[in-house]
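With one protein chain held back, the other chains of the complex are shown just where they sit.
The letters A and B name the chains in turn, as written, and every chain counts its residues from 1.
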Amino acid sequence: MNNSDQIQKLVSLKRYETPPDGYFEDFLEEFQQRQRQELLKKSSLSLLSERVGTWFRELGSIKLVAGAGVAYVTLTIGFVVYSSISGPEVEQNIAPASYKRDSAEPLPAVDFEDGSNFRSRQDTKREF
Amino acid sequence: MFREEKTDPDHELVRRAQDGNTRAFDDLVVKYSPKLYGMVYHMTANKEDTHDLLQDIFAKAYRSLKRFRGKSTFYTWIYSISTNMTLNFLKKRKRRSALSLDNVDSGIQNNDALVDLGHASNPRHQSNINELQKKLNEALQALSEDHRAVVTMFDIQGVPHAEISRILGVTEGTVRSRLFYAHKQLQGHLQEYVR
Partner (left out) sequence: MTFSKFCRGLMVAAFFSQASFARITLTLPPEKEGGPDSQAIALPVDTEGHYVTVGIVGADASKARASNLAFSLIAQDPQSRCTILKGPIVQKFPALGSSKKLKPGSALYWKPNKSGAICRVVSWETSFHERQLPLSFLRVHCSAALPKPGQPLYNEAGDLVAIAHQPTPDFGNGVYALPIEAIKRNLTDYRTNKSLRRCWLGLHLDHLNPIPAVEGIRPESPSAKVGLKKGDILISLGEWSITTYSSAINAFYYLLPGQETNLRVLRGTQLLDLKITPLAHPGYSAVPKTGE
């Protein structure tokens, strides 16, 4: 067996590193809880009522109150647009600032729905 | 490029989930969370980060599900999301952790997968499982994210070259050369275990 094969064999041992028993059951429960919370924050009332209907059908006894008011969709990257005249508050730091989530004013969502470019993928787009 | 005619074993579940059936999506979570957990954990080497990231991955997959057109299997699609989010997370983690100039994204960097082959290897030749596990983790973390990704996918998770190339958006040749290079790097770290 050559060195490369041995390395592969060694590295493949890592597939036996698994989380403890019960982890994935708890994981699913947490995921379901998060989804319920996220539903309450969704931007569109019609989406909310559609999903609420589904939840009623699926979960029976859990009652969800149809939310009051419209909330902005939380973006994966949220940042505030600064006016070009005043400019951002420059953090006095040699290192570049990190992207910061801004909970006050998220940017409006981008509509990518367009079947015309079949080469395009959601996860390969970048914003400039 | 043309639509691929693939039989997706999850076709029915995905269709129901796209129609709003959350139980169907739950089944997909149960089915694929172990595999995706492995992928994220081997890349990040941190259980807390893995847990949070995996929650985010499924949340994103759920939000994007309506846009999934079946051009690939669902597994490839969610695996791809998982890889991209993990790689992005690792880049941001690097940005936060140091003030030095080289820890930035999209810049020319010295190859951080360079292995110091003069590194003194462990004089003990007898090692227990914990020692090996630690060494394996260190060796993997010493690779650049791109090299770690191909090793995780191919060597640990058994994903074929063609699939890796589709997920990462690179050619199969690139996948093979990254694997070759990564194995060379790993050899340096794991010399004492390779007879």
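One rule holds in what follows: a contact is a pair of C-beta atoms (placed from the backbone, for glycine too) under 8 Å apart; a residue touches a chain by one contact, two chains touch by 3 or more.
Every value quoted in this text rests on a predicted model; they were computed, and no experiment measured them.
Listed here are the chain A residues that touch the chain not shown: 79-85, 87-88, 90-100, 107-112, 114, 116-117, 119-121, 124-128.
The working rule: only the chains that are shown with their structure count from here on.
Put simply, the C-alpha centre of chain A and that of chain B have 18 angstrom between them. The touching residues of chain B, when paired with chain A in their complex, are 1, 3, 20-23, 26, 29-30, 33-34, 37-38, 41-42, 47, 51, 54-55, 58-60, 62, 64, 67, 69, 71, 80-81, 84, 92, 95-96, 98-100, 104, 132-133, 136, 140, 151, 155-157, 169, 180, 183, 186-187, 190, 193-195.
Interface residues of chain A facing chain B in the complex, by the touch rule stated above, are 3-4, 6-8, 10-15, 17-19, 24, 27-28, 30-32, 34-35, 38, 50-51, 54-55, 58, 76, 93-96, 98-99, 112-113, 115, 118-119, 121-124.
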